[in-house]
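The structure is given below, and queries will be raised subsequently.
Heads up, one of the protein chains got dropped from this complex, but the rest are sitting where they should.
As written, the chains take the letters A and B, and residue 1 is the first residue of each chain.
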């Protein structure tokens, strides 16, 4: 893995030169705790059991406020759920469909091809139910925040008492990692056993946070495994091709030098 | 040109270079070929398009002898409630008279209900015959106004340029009066 780290250092260095750092400045000086996830690195992959548990956390905790409107129930097949399980999950929600032959909109049980049902009809409804704050859609949340999965993990465990002298506004909560430290969302994952895992995993806060982060990362980048696997193959191929091209170049130029 | 100043290379050097170029060239060709595939593949139906593939139909409002058109995967599907005579005429036709021989029994799940994709197998027009006022052609089924193909009451091709019968989509009865296509 050290080879990969130096590669990353190289690319990051390039990125630094290219000015990618300014975007990182948004963190406001609080560095995120470095968290290792199964999807990090050259051969990164999703921990499906963890992501399935994470889906359960999302469903039972987050989904009451946060939509994930870019995902469909059928996408859960990728996490290892069977067709019947997915159909079962989809059928638990009522989806507006229609108009039918009489011109009426009708509710029907969800199907695998339906998008995740949103908790609110629109942004205004979401704001009015949440003290004016808009719970963002979580479909691509790990791509939409600097620090990605590390940030989401940090934010969820970053609730603490405000340092002395800091006044937290009414209805706000102090979070070490949130920009400005005052966040409208109360600590969502806050007590051990908040979710009862089907697979018997002990639902500590840290475990639930890691699981839901795993799930959200998968949701934002479902192509990650395919992408990295393909990348390894292509770079091996290109390295060989590069060697061949260089050998040809040497031969061709042999007469001139 | 500059070649004139190059030293005549030893024979084995030449062949080694040729071989190297051949290997490198084939490698590059494989690479270019592999790059082409994602582009071609991206034009196939996307995963969401493939996923949205069922349509529910309520059969109750369809009177005997009439038909409705529903949309499935962006295509019209004809659902016809056939009369006794229509069923009889479809079954009486000997298979030897058919261009695309298929028994009526193979094309329906319940005798009364004929479900076919309403696209002429010739060049993709929508045949007439759904509305009571439509021309249904000499075989009482459908008639395609574009090039004159005529289908019988089982949706089988009987006359005109179309090569095959109107295809039957996969469907199932979810209750006595409901079907789900796809």
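Everything that follows uses one rule, which is that a residue touches a chain if its C-beta (ideal position, glycine included) is under 8 Å from a C-beta of that chain, and two chains touch if they have at least 3 such contacts.
Operating definition for what follows: contacts and distances are computed from a predicted model.
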item: Which of "Putative tricarboxylic transport membrane protein", "2-oxoglutarate dehydrogenase", "Branched-chain amino acid ABC transporter permease" or "Cytochrome b" matches, in UniProt, the chain that is not displayed; value: "Cytochrome b"
item: Chains on display which the left-out chain touches in the complete complex; value: A, B
item: Residue among A:67, A:139 or A:175 that touches the chain left out of view; value: A:139
item: Absent-chain contact - pick from B:26, B:49 or B:105; value: B:49
item: Chain B residues that touch the omitted chain in the full complex; value: 1-5, 7, 24, 28, 37-39, 41-44, 46-49
item: Residues of chain A (touch criterion as defined above) contacting the omitted chain; value: 7-8, 11-12, 15, 17-23, 25-26, 42, 70, 75, 136, 139-140, 143-146, 148, 179, 220, 222-223, 226-228, 230-232, 234-235, 238-239, 241-242, 245-246, 248-249, 252-253, 256-257
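As a convention for this text, only the chains that are shown with their structure count from here on.
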item: Distance between the centres, which are taken as Cα means, of chain B and chain A, whole angstrom; value: 39
item: Chain B-facing residues of chain A, complex; value: 72, 74, 101, 111-113, 237-238, 240-241, 244-245, 247-248, 251-252, 254-256
item: Contact set on chain B toward chain A in their complex; value: 2, 6-7, 9, 13, 16-17, 20-21, 23-24, 27-28, 31, 47-48, 51-54, 58, 61
